[in-house]
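Note that this complex is displayed minus one protein chain, with the remaining chains in position.
On to subunit A.
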Amino acid sequence: MDFQQEYIEEAKQVLKSLEHSLLELEKSPDPDQVNNVYRYLHTIKGSAGMFGYDHVERLSHELEDLFSDVRDGIRQQDDFMLDLTLHAVDILRDLLDGKDVVRESEKIIESIATIKGTAASGKGGRGAEVVNGYVVILRPDENIYKRGINFQGVLDDIQELGVCEFMIHNETVPFERQLSEKRITSWFEIILASTKSLDEVKEVFLFMKEAEYVVLAITSIDLFSSAEYKAFIALSPEMIDARERMARQLIPTLSALAEPSVVRDDAKTDDAVSVDDADEEEQQTTTIKKSKRGGHVSVSTQKLDQLINIVSELVIFRSEIQHLMGNNQRPEIAEAIEKLESLTLKLRDSAFNIRLVPLNILNVKLQRLIRSVSKDLGKEIEFITEGLDTELDRSMINALEAPLMHIIRNAIDHGIEKPEERERRNKPRKGLLKFYSYNSGDHVFIQLQDDGNGIDFDKIKAKGIEKGLLNKGQQYSEKELLNVMMSPGFSTADKVTTVSGRGVGMDVVKKEIAAIRGDIEVSTEKGLGSIFTLRLPLTLTVLDTLVVNVNESKYLIPISEVEFCYQETYTKLFAKKSRQVNYEGQLLPFVSLREYFGDDSYPAEGTVIIINKNDTRMAVVVDNIVGKLQTVYKPLNNILQDVNCFSGASILGDGSMALILNALKLNQ
């Protein structure tokens, strides 16, 4: 990956966070989020010019300007501004992708100019919170941890108050080590910009001794050069300067109110103060945030797949060794192999775990969808999520995106009523859309619940008859009607709206979910809403299979598709010309794999395997069952893709390979 690619990846990541912050802002104005927005825009702008993304630089610069006004309380955020910025995020993304959206970008810049033109009003108005400046001097006792105080927690709390700048004094031992050894020898000077009052700030230090902390309100920039401050810390003129600069940056009201010494100030910043002391200051202001980060590395999926391949190979190789050792092994070797086994299995598990990512990464996309769809349709939606930390295979989450969006669109379009109608029905104006997910056994469940009108079975029936999918005079169970709803070419929307009902419908959702080996279930109550439940395997790659034998070759059948197995004699199976078995009083078509693969010799007795996949049943006849095996799914190369009676292959314990049967494709 070259630097430019790296920049694009990084910028996109930042755009995602930006999007998230904007959506949070929409829920409620929050100075922290405004700050985040500002920071993200700044980051994007920062390196855009370096890589020649001039339009990205310009657009993000204008936006940054806009939000710096919001941050400074000069301007109030409004819906128009957020809409515009969200739109701009899309445009920025397109620009990064090299799409030609320069015109759009210029339009946005114009709109921003208009916003700016319409009076930077609202200062001190409703809701605009005043940012106060504080200096906190912390001299924690060396044994503060022994008193049961989590010092890191205190620092975190300070950071939560607002924006702050940490200066660590007396850092003879690296601060991170002090934290890990729980012996704090440094002391701290913190410049803090917060909307909280002095008392609220002091609350953070509730558990600390009076002598350990001082909180001073910065009422004037002169504080740092005052005698009062000198009593705590003796500062050189350069050090005072550095602090004044920091304070001005953090607390905008200071520069607005305080003396017009801005010119002198700017000159200083550019020259990066060449005095030793100041240099030292720079070093000391190592932001503590660094030590707090969870530490994420983004890795290309290709590298991950490679790792997993190697690990899978290792697992197989281990069983091969065991196989080669046979029976005449010495106890020491047996023990070593056993150890190797547990290690390789552990290795495999953690390698698979790397692929798992929380569903959270879909959150922003879904929220934006809900936002735009509900606006388009004039509906009010409250979106609640739960269990977004549930983890799923990355490729699975990607595959889930489209179906989930479709279900949500449907729920807002067909399920949830317009606000007026909801009021008539004694429901809250805002429709509730709930998204929750959880792990259960080998599966992940995702539920989407709305409190709308529920699914109208009469409508489905009428539509089904109209489309020729149902018979007029017949009674249908709710389950049957739901099945019809999910069959191809069915869409209940009265009109074809832009939102849903573009000819594709639930059948596509069902297909897409089935493609990742998942199920979908719908339950609904008229007038109360519906619940869509998706049941998904944890990963796409690990598969429980039944190993079967056909003419000395092994094949695999996913256990989830196997309903029943029994033995039957050749003469009984092939007595008639038609290939059918009688199972539970039902005639099922069967495919003899020997016959299908073009063999004409048959063993006297075969095994019938009843396959049940998505409620479609059929039977497969094999020679015999070898056993059960948990395997790693491998896709087939493009050259073999035409052979659609196999969905993939797996490597068996002895190093040989076996194909995974796609049974439903056998009789097509």
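Keep in mind that, in the parts below, contacts are C-beta pairs under 8 Å (C-beta built on N, C-alpha and C of every residue); 3 or more make two chains touch, one makes a residue touch a chain; residues count from 1.
Everything below uses one rule, namely that contacts and distances are computed from a predicted model.
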Q. Which of "Sugar ABC transporter permease", "CheW-like domain-containing protein", "AAA family ATPase" or "Branched-chain amino acid transport system ATP-binding protein" is the UniProt protein name of the chain not shown?
A. "CheW-like domain-containing protein"
Q: Write down which of A:310, A:354 or A:384 is the residue touching the left-out chain.
A: A:310
Q | Full-complex contact with the absent chain, from A:553, A:567, A:580 or A:616 | A | A:553
Q) Which positions on subunit A touch the chain that was left off? A) 308-310, 312-313, 553, 596-598, 632, 634-643, 645-646, 648-649, 651, 655-659
